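Single-structure report; data block below.
Excluded from the complex is one protein chain; the other protein chains are retained at their positions.
== chain A ==
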Amino acid sequence: MSAAVRVDGLVKTFGRTRALDGLDLTVTAGEVHGFLGPNGAGKTTTIRVLLGQVRADGGRVELLGGDPWQDAVELHRRLAYVPGDVTLWPSLTGGEVIDLLGRLRGGLDPGRRAELLERFELDPRKKCRTYSKGNRQKVALVAAFASDVELLVLDEPTSGLDPLMETLFNECVLEEKRRGRTVLLSSHILSEVEALCDRVSIIRAGRTVESGSLADLRQLTRTTVRAELIGPAPQLAALPGVHDLAVSDGRLSCQVDGDALTPVLAELARVGVRALTTQPPTLEELFLRHYTGATR
């Protein structure tokens, strides 16, 4: 599979602020890639570099096989972008904006446009001035989904949508995926990421801290193990990958690294347990750990 986006060691500074500090990102063609990170981590700056709106200060950036700064116009024929904070021309109607963006990207599928308008329950005759944030987002989403492009770049596209519309958005992204399109999705909504993304990259303070499939990421984190013991306390403290071990009144709890689970279970089996629960990390824990920057 070829890469739709390949970013190596990307650096971008604004004055003294180092917004991107050696960021890596690879999006394989045909996948939905989640792009995650706390506010101010550099997600939007990365997207602006990918769109050729700001110039990289260092590192290598490749978009659809081209240089996003040099070949911006050519590359933009093959992608559609939905910004996180959509501002539209107040005197134009939603329909006019959709058609303008579509025509610029090389034409819209009128059937798909009509279908999307209906599904998103958007009135295209209203002036953009009167649209709410959610409705402005719908305008940009309809224009993007109805365009014939290879890559969709979506920057927190559902931040203004209600839960029903979020579900609809998820359906649309999966449809796009089935059509073979690549999606780069910056998001904060974990259910959305879990439902849609093949792989995710988590960034913090301008660097990539984790990248892989959700299963991979789970593997890298700790499982909570609780047991009621029959016999004496097992010798767990000496095993590698065991953390926060606590034993009292025959009850044991600890956190175990994903790759250290087998020896822990063997030791528990040796001393004997009356009850055993293991709890995989939730997505929330996964992200919180990276967002807050706690050591593994």
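The rule we apply is simple: contacts are C-beta pairs under 8 Å (C-beta built on N, C-alpha and C of every residue); 3 or more make two chains touch, one makes a residue touch a chain; residues count from 1.
Just so we're on the same page, contacts and distances are computed from a predicted model.
Chemist: Which protein name, taken from UniProt, belongs to the chain you can't see among "LivH_6 protein", "Sarcosine oxidase subunit delta", "ABC-2 type transport system permease protein" or "aminomethyltransferase"?
Modeler: Result for the unshown chain: "ABC-2 type transport system permease protein".
Chemist: With the missing chain put back, one of A:23, A:36 or A:97 would touch it. Which one?
Modeler: Of these options, the touching residue for the absent chain is A:97.
Chemist: Among A:40, A:58 or A:106, which residue is in contact with the omitted chain in the full complex?
Modeler: For the chain that is not drawn, the touching residue is A:106.
Chemist: For chain A, which residues reach the chain that was dropped from this view?
Modeler: Residues of chain A in contact with the hidden chain: 48, 51-55, 72-74, 76-77, 79-81, 83, 85-93, 95-101, 103-106, 123-127, 129-130, 140, 153.
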